[in-house]
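Here it is: the structure, laid out below.
Of the protein chains in this complex, one is absent; all others appear in place.
Order of writing sets the chain letters: A, B and C. Residues in each chain are counted from 1.
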Amino acid sequence: MSGVTLALDLLLGLSLVWLAWRTLASPTLFGAIVLFIAFGLLMALVWARLDAPDIALAEAAVGAGLTGVLLLAALADLQQGDNLLPVREPLRGWLLQLILALCALGLFTLLTLALLGLPSPPPSLAGQVLPRLDGAGASHPVTAVLLDFRAWDTLLEIAVLLLAVVAAWSLGSHPHPNPRIVGSEVLQGLVRVLLPFAVLSAGYLVWRGGFAPGGAFQAGTVLAAAGILLLLSGLGRPFNGRHWLWRALLASGLFIFTGVALGTLLLGGGALDYPAGLGYGLILAIELGLTLTIGLTFIALYAGEQDAAEERE
Amino acid sequence: MNMALWFTLVGAALAAIALHAFFSRRHPLRRLIALNIMGSGIFLVLIGLARLYPGTLPDPVPHAMVLTGIVVAVSATAFGLVLLRRLARLGRGET
Amino acid sequence: MILALLATVLIGAGLIFFIAGTLGLLRFPDVLCRIHALTKADNIGLGLVAAGLALLGGSWAVAFKLLLIWLLVMAAGTTAAQLVAGHSQAEDER
Partner (left out) sequence: MNTLLLAAALLLLLTILAGLWRVVRGPTAADRMLAAQLFGTSGVGTLLLLAEAWQQPALRDVALIFALLAVLALVAFVRLRHEGAE
């Protein structure tokens, strides 16, 4: 390891901890959100350093785009009128502070001890995954784990995402964040340039996922970011959440996934046990559905649902 | 020092700082951010573990887990923000 | 060899622009000046770095992707500058 690499590692690690501290200690909420966005960027660089390009891709889409915009939209909403969000009194008393500091220190110590107590070499499933890649529907190990070996987990994850939308809808409507008109012409010009590239990149990431870092998660987040950009620029109109087509598209990932599971079950194999030769096609179909579901889920959580009264207007 | 071990320690530190902030800060938006940073710290520990020994290939299973974790964390954050906005509207006496 | 030398020069020049932009961000007195420093320096800096890397990349596909990334950053960066400038002007006039 050269000195430059060592300096890079030290700088990345230390600045990550410093940034987390500044984010959490920021005097204003807005400052905390902007610092958190910067935190996402540094995290993406760390994932790159740790040979985890899949996660770096997801972090780039989530940290740089999605989380920041969701937080800013919520902040804009909270700052409307008087902020009447019930906020409890901050912690008082040195004893409580001490206990809290000890808890945090305890967590750090426990994690460190657990790390140092690991057997050498540490337990790893790489030895079980890598030899089976030939028979799997995807040659990229992470995709193979997500959509072949542990496809059940991913199926349930998509169900959880849909559940979040259903739960959000069941709370009644929250107002759609109304964009201001400032600078809309320039912005709309930009969106007209970026949007095709964003959709193209999403497709590219799904296709890459079969054999290289990429896949439905990253593609779905890019799609969601593109959709939110469309809404923010005023080019896209808030949609009617009750429309059947919108709901069908939202659930398409789960439908396709469940359909494949039932199909493979009927064919005599186990559920999601892809027949030889069909694995690649089936995984691609599932991933396209997942991309749609993930993208639309985040757009739905951002945009909220329109009031029934507003719809009639 | 081993590079992956260094980053797992960074992850543990992040989780500890965020845990502290989660309980000492009271604004819900700050708590959501703290929760997200805590998650990042834990993910960092997992991925650091996956390539702790440079000779072996990185273990793809934690990578898949963290990928799932990131997506679930964002959707949980988004849902938390929906709850917050609802709470604020109730506070203003709107329905 | 000549290619590597040229790439080094291009990347080095790009870095100088990045550093200049950052200095502007830190030292210039108000928002509009800082926008001025950032957008020019960073876009040229990234362009030079990308050009240098395209020479090293060794394939047309890589060079094309680098060009695409640079164009996207430029489109987004210039629009962002315009938006922030308009925004802070609107804030000032209020």
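Just so we're on the same page, a residue touches a chain if its C-beta (ideal position, glycine included) is under 8 Å from a C-beta of that chain, and two chains touch if they have at least 3 such contacts.
Note that the structure is predicted; figures quoted are calculated from it, not measured.
For the chain excluded from display, the touched partners among the shown chains of the whole complex are A, C.
Although one chain is not drawn, the whole complex shows that of A:229, A:261 or A:290 it is A:229 that touches it. Mapped onto subunit A, the footprint of the missing chain covers residues 2, 4-5, 7-8, 11-12, 15, 19, 22, 26, 30-31, 34-35, 37-38, 41-42, 44-45, 48-49, 51, 53-54, 56-57, 60-61, 64-66, 68-69, 72-73, 75-77, 79-81, 177-180, 182-183, 187, 190, 194, 197-198, 201, 204-205, 208, 212-214, 218, 222, 225, 228-229, 232-233. Along subunit C, the points of touch with the absent chain fall at residues 4, 8, 11-12, 14-15, 18-19, 21-22, 25-26, 31, 34-35, 38, 42-43, 45-46, 49-50, 53, 56-57, 62, 65-66, 68-69, 72-73, 76-77, 79-81, 83-84, 86-88, 91, 94.
What we mean here is this: only the chains that are shown with their structure count from here on.
Inter-chain spacing, taken between the CA centroids of subunit A and subunit B, is 12 Å.
Averaged Cα coordinates give subunit A a centre that lies 28 Å from the centre of subunit C. Between subunit B and subunit C the centroid-to-centroid distance comes to 31 Å (mean Cα coordinates, whole Å).
Across the complex, subunit A meets subunit B through its residues 1, 5, 9-10, 13, 16-17, 20-21, 23-25, 29, 32-33, 36, 39, 43, 46-47, 49-52, 54-55, 58-59, 62, 66-67, 70-71, 73-75, 77-78, 81-91, 97, 100-101, 103-105, 107-108, 111-112, 115, 118, 120-122, 124-126, 129-130, 141-142, 144-146, 150, 153-154, 157, 160-161, 164, 167-168, 171-172, 174, 215, 217, 220-221, 294, 297-298, 301-302, 304.
Here subunit A touches subunit C in the complex through residues 182-183, 186-187, 189-190, 193-194, 197, going by the rule given at the top. Contacts from subunit B toward subunit A in the complex involve residues 3-21, 23-30, 32-34, 36-37, 40-41, 43-45, 47-53, 56-61, 63-64, 66-68, 70-72, 74-79, 81-89, 91-92, 95.
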